[in-house]
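Here's a slice of the assembly, chains where they normally sit.
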Amino acid sequence: MKRIYLDNNATTQVRPEVLDAMLPFFREQFGNPSSVHWAGRAVAGAVEKGREQVAKLLNCSPAEVVFVSCGSEGDNFAIKGTVEALRDKGNHIITTKVEHPAVLNTCQALEKQGCRITYLGVDADGMIDLKELEAAITDQTILISVMWGNNETGTLFPIEEIGAIARKYKVRFHTDAVQAVGKVPVDVQKANVDLLVLSGHKIGAPKGVGAIYIRRGTKMTPLLHGGHQERNRRAGTHNVAGIVGLGVACDLAGAQLEECAAKMKRLRDKLEQGIREQVPEIKVNGHPTLRLPNTLNVSFAYIEGESLLLNLDMKGIAASSGSACTSGSLEPSHVMGAMCVDVLLAHSSTRFSLGPETTEEDIDFVLQELPAIIERLRQMSPLYNR
Amino acid sequence: MYTEKVMDHFSNPRNVGEIDNADGVGEVGNASCGDIMKIFLKVEDNVIKDIKFKTFGCGAAIATSSMVTEMALGKTIDEALELTNAAVAEALDGLPAQKMHCSNLAADALHEAIKNYKETHGA
């Protein structure tokens, strides 16, 4: 069967160059980079090279990059590490209703410990209001945490403007850039961010490695206490192979950014256009223009997301859904909820996320199969009257 | 995630559709979870002679709808009222734990349809 992978926002294939670079670090160069002997020295340089590659992509200094195990760890560290370190300064955090659970559930856990959290709402395009953000800042505010690009809809937030506001009020600014890195230019200097999180497996590196940018001088309490790794900012033996892979993936992402984004955008737009033409009663979710180039989120009226996913899957097409039934939770996507998408449409929201490997044929195949699937499911739906 | 039986009923659902002038119609739904299930009955001599469903919901919701119609067809309404959620799930060789509320819905929808039949036909 043909296999078409349009779920790159969930995870990506490891790129061949990345895997090649990693392989020597499992058996031949297996040392612990903290060791002083040959086995350690052989890999310490590899870790530092990876750090430089990440730093280059983000436009920061290598000393400002700390390796972590995933995006979720990065977000937890950014937020909890700030709360601990700035206890004397205040306890108020401003974030949005559409963050990834790694941010939202962390904030909710902190509420129980006495933090006050402002969750900014979004409009129908999934966009926040900068005036509302500015108005929410108090002298107790220690952190603004706004994601760079939304994982479900692809909506891109005005990070530079938020950075400028944060700077103006001298509030620390964290951005979850897990979806943005490698898809849009990410420059921590321009954006005025203090903390930025990325995850390897979203950009062609393996699962189990990520990084956090910590602006020089940003006081943080570690999330993982222990050994002296990462200059006491993150304990635990380095995931050397993963770090090497992340470095190469960042290199590739930087070198191919424009070309790759343009290609994904063209194919994504073709998919969107094709669906609009062939399937009635749909709704594209997310911002019409300020959107990740690879992401298309569509609601198909009268049908439920998981059953659509399973039908697509039977044709070999992998996509994802904001449906409650997919995630095993009872609520449909909190992102759709915050955008006030009708609850039934929210249940039908389906995300197609392209990757660097996506081809024209992939998109043609989806456009060929999708309309009939939708029609069949609608015929089964008690909400559809024809 | 799903058993072969679930996938079979999901990809080839039995008894999809509506019955014109149905003797009983049952609808259950939970918009927040996103399951809406409607069951139509044709009853003769207390026996379910025809049954159809329409469902808005996930794979489990569609498969349980399909299965419950198969199980109920040909049964007396009293027998059909004995059909339990657990029995439907079991007939599908089980459902993922987080999906068990969908199987509740299928039996509920059938019971609602029978209730509606009894009310409208004074049975």
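By letter and in written order, the chains are A and B; residue numbering begins at 1 in each of them.
The rule we apply is simple: contacts are C-beta pairs under 8 Å (C-beta built on N, C-alpha and C of every residue); 3 or more make two chains touch, one makes a residue touch a chain.
All of these numbers come straight from a predicted model, not from anything done at the bench.
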Seminar exercise, completed: Only one copy per chain kind drawn here; the full assembly formula is A x2, B x1
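One rule holds in what follows: only the chains that are shown with their structure count from here on.
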Problem set entry | Residue ranges of subunit B in contact with subunit A within the complex | 7, 10-11, 13, 16, 27, 31-38, 54-62, 96, 98-99, 102
Problem set entry | Partner subunit B, residues of subunit A touching it in the complex | 302-307, 310-311, 314, 323-326, 328-332, 343-344, 347, 379-383
